[in-house]
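The structure under discussion is supplied below as structure tokens; questions concerning it will follow.
In this view, the complex is presented without one of its protein chains, the others remaining in place.
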Amino acid sequence: MILQRIKSEGLAHNSYFLASGNEAIVIDPRRDCQVYLDLAEKYGNVIMHVFETHCNEDYLSGSIELENLTGADIYHGPGLEWKFGNTLADGEEFRLGKIRIRALHTPGHTDESTSFIVYDSVSGSQPVMVFTGDTLFVNEVGRTDLCGPGEAQRLAANLFESIFGRLLPLGDGVIVLPAHGAGSVCGASIGDREETSLGIERLLNPALQARNKEDFIKRKIAERMEKPPYFDNMARDNREGPPLLGYMPVPVPLMPNDFRYEVQKAETVLVDASAPAAFGGAHIKGSYNLALPILPIYAGWVLPYDAPLLLVLQDPSHLDQVARHLLRVGYDNITGYLKGGVESWYNTGLPVEHLPVLTVQELRVLIESRSPMTVLDVRTQAEWEQGRIEGAMHKFVGHLKEGVEDIPARIPVATTCSVGNRASLAASILLQENSRDVYNVLGSMKAWTAAGYPVVKDPVAVSR
Amino acid sequence: MILQRIKSEGLAHNSYFLASGNEAIVIDPRRDCQVYLDLAEKYGNVIMHVFETHCNEDYLSGSIELENLTGADIYHGPGLEWKFGNTLADGEEFRLGKIRIRALHTPGHTDESTSFIVYDSVSGSQPVMVFTGDTLFVNEVGRTDLCGPGEAQRLAANLFESIFGRLLPLGDGVIVLPAHGAGSVCGASIGDREETSLGIERLLNPALQARNKEDFIKRKIAERMEKPPYFDNMARDNREGPPLLGYMPVPVPLMPNDFRYEVQKAETVLVDASAPAAFGGAHIKGSYNLALPILPIYAGWVLPYDAPLLLVLQDPSHLDQVARHLLRVGYDNITGYLKGGVESWYNTGLPVEHLPVLTVQELRVLIESRSPMTVLDVRTQAEWEQGRIEGAMHKFVGHLKEGVEDIPARIPVATTCSVGNRASLAASILLQENSRDVYNVLGSMKAWTAAGYPVVKDPVAVSR
Amino acid sequence: MILQRIKSEGLAHNSYFLASGNEAIVIDPRRDCQVYLDLAEKYGNVIMHVFETHCNEDYLSGSIELENLTGADIYHGPGLEWKFGNTLADGEEFRLGKIRIRALHTPGHTDESTSFIVYDSVSGSQPVMVFTGDTLFVNEVGRTDLCGPGEAQRLAANLFESIFGRLLPLGDGVIVLPAHGAGSVCGASIGDREETSLGIERLLNPALQARNKEDFIKRKIAERMEKPPYFDNMARDNREGPPLLGYMPVPVPLMPNDFRYEVQKAETVLVDASAPAAFGGAHIKGSYNLALPILPIYAGWVLPYDAPLLLVLQDPSHLDQVARHLLRVGYDNITGYLKGGVESWYNTGLPVEHLPVLTVQELRVLIESRSPMTVLDVRTQAEWEQGRIEGAMHKFVGHLKEGVEDIPARIPVATTCSVGNRASLAASILLQENSRDVYNVLGSMKAWTAAGYPVVKDPVAVSR
Partner (left out) sequence: MILQRIKSEGLAHNSYFLASGNEAIVIDPRRDCQVYLDLAEKYGNVIMHVFETHCNEDYLSGSIELENLTGADIYHGPGLEWKFGNTLADGEEFRLGKIRIRALHTPGHTDESTSFIVYDSVSGSQPVMVFTGDTLFVNEVGRTDLCGPGEAQRLAANLFESIFGRLLPLGDGVIVLPAHGAGSVCGASIGDREETSLGIERLLNPALQARNKEDFIKRKIAERMEKPPYFDNMARDNREGPPLLGYMPVPVPLMPNDFRYEVQKAETVLVDASAPAAFGGAHIKGSYNLALPILPIYAGWVLPYDAPLLLVLQDPSHLDQVARHLLRVGYDNITGYLKGGVESWYNTGLPVEHLPVLTVQELRVLIESRSPMTVLDVRTQAEWEQGRIEGAMHKFVGHLKEGVEDIPARIPVATTCSVGNRASLAASILLQENSRDVYNVLGSMKAWTAAGYPVVKDPVAVSR
């Protein structure tokens, strides 16, 4: 038996390659799916089936990509009108060499959510592993808010039944293989450990410590998480079948003058994937600053799907990562990237813009000097409620574009978030209005707290 | 938390790299230890400690190699007079970033055998993983026969207490990380799945289904496993500290005439790592045929530690593997390898020898023709007892060199084993006596059985 | 300026990647063309153009593959009715960053053969490099016999003019970058050095030492080279455009019983890529033995293009190589490969066949014993004329299938070639007739000569 976890950084998405004999399956493949073909070649396997634990919202599925390249059959759970692949019945079984796989319908995160139990025929008839999709994570359970507030209660109740009534009875020893790890937006706070079992989760997973079903549902409904606008696109495409790529496209390099030619087109959108300090030093006017750690998750909040994208990279080695991150969330519209980065741009005599950065020490001095300034906190509602700088204003970065007019004009703005990446994205959005005097706070609340500066929690400030 | 399993093929040895923050530990490192340095560099860790689950018998430890390169401290369990490193007390704890590690003395395989429990401080105070060394494997438990028959009963009793009294109480959910996988000679029949937990083993591990302690001990004592002569060297070196390498040496290529010059030296030993069919077609007179799958485990049965070794490879890509296999079991005495393989040798006009091969179909015809022939089965005693070709003679390949005179002279010999690799080694040993008429049976018992030919089991034939 | 030589082993084909600024060109791309995309990504280039030095005969061009993936324009020389791409005029120029490239029509090998001169604008107006295609190699010049005997004289005259009248006048210092290296069948004896210049070739290339044009033509016409039957297919496809792949297919692994199912189909062809000694020990009945070193060049002599191919590999690491070799010469019809190799086959109890091998020492004893035996030399006519074993019969391996009846029946046959690979292919063809008693001579003429055994040259034996 060969089991390989394939992690997509940023999205913190796990897919799995499971093989026995000359057969293999893939669970929840990503769109850039050469990795599965490479594993199949390395281990001498034919990819027979693709299993999807649910209709994903946070990335495009690679199922039909893999079907196209290998002829594998696609299977997904009941309760959704899929436009491709085969719909499973609860309890349906598959054989794969010496392995038996059984579909276990575990609705809750979504109605069609399905887990896959693995039995090792060599060892015996007890289950040994279960692929839990977005139903059960390390230290966390799946979100139940993605189908809208009207469905949350029903889904939370289903999730409770799926976990307590269907998964945990498989036995404490069963290894749990979830679809996401730490950093994913598909769970509020997934643990950074990768190895777990039903027994560990039963004992240590905070969500599983609920006193009873009501308590569990109450906690789930109290969760405040953001739902990016692109989630609906992903869910629709994953139900109907995402556009076929055929192979992994690589953005083309553009020399500064050719890049400028493209930049000047009205519909073009500039994406600068530099870290905030570098973006602050020099960037091309009009860029969105999507630093690598936030690119996969925040691109979908701010970038249009129909406009040509132009990329600026801090390091040429980032090209592959950035291209994959965008591809996985459906951005197939990349015109090219700036060869030589922003250095080649300004070396050609072309103008750049700055975004001044502040340390938390400098921010504190400014706040204490009482000079007029808006401290704009762009974290999520949930983070904001955990503690904030006194006097700060809140607007989640994902909603900033539509709410720029809420930010007081003609007063300098200092943006903050958790460590400064989203704050820099927010600042880059504000900079797109010429008249702003904007600063980004490096390290933001993490540094502020670490430096021992005061944080207020109550009364809850109203978020705009 | 980062956990990586490093597998050494052939020995089926698992070592582990575990990291949190900028710190890492290595459990049971192998001697060619660049792999741990590479992981530390990749993940940005300092290797702080090396933990040994026990004094290994089947390979040389890389502990002092790693100490030498990184300054890490070495720790091993109580109950043995170690000549290097630090001896742990039961219950001793270490912190590693957000991880807590606790030594759990689990004697049985050996007296100093120690497991290491991992607690994830982020999740809570329950254990999440345990490195079980040679105490508990997938589907199997450790051997208790290596300290001699006089100790087996006592060790089996200890092993029972360690597993049932110390490991299983940690909880069914705890992930088990053993020191060996399928194919190792450190357990009679380890499963080929890599993922397991205490709960899975409690339910499915055959050895853990013993009715009680007496039953457990009885089963352990009834085990018949071979103990290679080099195990004592390894155990001694691993207690006293194996010779330091400093870096991974690569055997030098020798042109055919230079190779012949070395071959002609009296003390030189020739090792041909080709598959049996290729070895049969052409090999240099006097070679031991140690095909890749048996090389790591059987080298120690037949190759002297003090003679210069010369290598013949079937494919140039095998060099790294063969060199590592030999290094791990302490063969630091490799003079070089034949550049271009046996093809370059015979292309130079130098003579080669054949070892005719038989299919099981041909063997059966020969047996039925009743022409005089010794079918020599060279498997272990335990395999032999599982079933054999009627009329076959048994001598384990590891004892063949000392017992060649037992094989009837002047009658053709057809060697068999499980699939033909050890049979080819046995045939190559017999060929070193000029007068033999020897055949190797491709596929051996596996093919014989698959072809549906008869196998006898009782009365138990006497092994010589 | 970035220049990379991409070598396709076996065919000894060179393609080139040349870049300046963000632009690149590829000269004579092969069909598995991911390598050029990877270089373009690594160096940050857009592949603008594909240049073909001529319509290749020995492999399928990757031009339209690359055009399909990158949008690059294809250019080839005048004098042929191309069905795709653009036809160049002599002297046509291209700019690529700081490089200037000029097409130089150099007919001779074929009518459309064109060289490409490179000027480095930074250094000055003298040429610095020239891509010579199959016009000029290291130590050799292109063949002029591929368009048939009626054209050879005219082409040889053209080749003389192209080399002496067009290439050499560029200047001794100009670096020469040919389309083939040592081992190619596109030149009689290409040198194994890769670096050369017009000056080195002028002084050292044997073909360029001709006293005058007549002498040059005479030598060319006297050349005796084999032209594989598949050359015509390649030339046709390369003129009309080979079938598009889109991506590199990987043969699927088949378990022994599934493989047997396929083997039993009447039209299936078995290809065993093992070395002769291993093939001799065990192979599946009916296989062609195409050892790796001869596979790329001899596949086209013996394998049909319309039958499904099944592969047996000596080592799993050979899969990629074998698949590419076959793909490059147009075999898109691979059903799969035997997982686990011939070992898995015979371990399943399935029967194998042997091909006994002889050393040259054994051959000599047999010859001297005067027992009836045909020594069958299967080298090319040119090799045969260089020297042979007295009494041997000659039939080139490429013509053996059609001429099996010429080989005396009921007498044992010992096949020989240069080192034994083609002899083993020949033997595998003879074995397909059940009644044959066939031996392959390991090392063949190379070993025979190295062992100091006698070789005869005159009178020239008649080849059948």
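All chains are identified by letter, namely A, B and C, in their written order; residue positions are counted from 1 within each chain.
Methods note: a contact is a pair of C-beta atoms (placed from the backbone, for glycine too) under 8 Å apart; a residue touches a chain by one contact, two chains touch by 3 or more.
Keep in mind that this is a model prediction, so the values were computed, not measured.
**Student:** Among B:Gly148, B:Pro169 or B:Gly246, exactly one should touch the missing chain; which is it?
**Tutor:** Spelled out, the listed residue whose C-beta touches the missing chain is B:Gly246.
**Student:** Among C:Asn68, C:Thr87, C:Gln153 or C:Ser197, choose the residue that contacts the chain missing from this document, as touch is defined above.
**Tutor:** In the complete complex, the chain left out is touched by residue C:Ser197.
**Student:** Please output the residues of subunit A touching the missing chain, sorted low to high.
**Tutor:** Residues of subunit A in contact with the hidden chain: 274-282, 314-315, 317-318, 342-343, 346-349, 351-352, 354, 357, 359-361, 419-420, 442-443, 446-452.
**Student:** So that we can see where the missing chain sits, which residues of subunit B does it touch?
**Tutor:** Answer for subunit B: residues 21-22, 37, 40-41, 44-46, 69, 246-247, 250, 252-255, 316, 319-320, 339-340 touch the chain left out.
**Student:** Name, in rising order, the residues on subunit C that touch the hidden chain in the full complex.
**Tutor:** Residues of subunit C in contact with the hidden chain: 1, 3, 120, 122-124, 126, 128-129, 138-139, 171-175, 191-204.
Methods note: only the chains that are shown with their structure count from here on.
**Student:** In terms of Cα-based centroids, which chain occupies the most central position?
**Tutor:** B
**Student:** From the C-alpha centre of subunit A to that of subunit C, how far is it in Å?
**Tutor:** 50
**Student:** Would you mind listing the residues of subunit A that make contact with two or more other chains?
**Tutor:** Not one residue of subunit A touches more than one other chain, so the list is empty.
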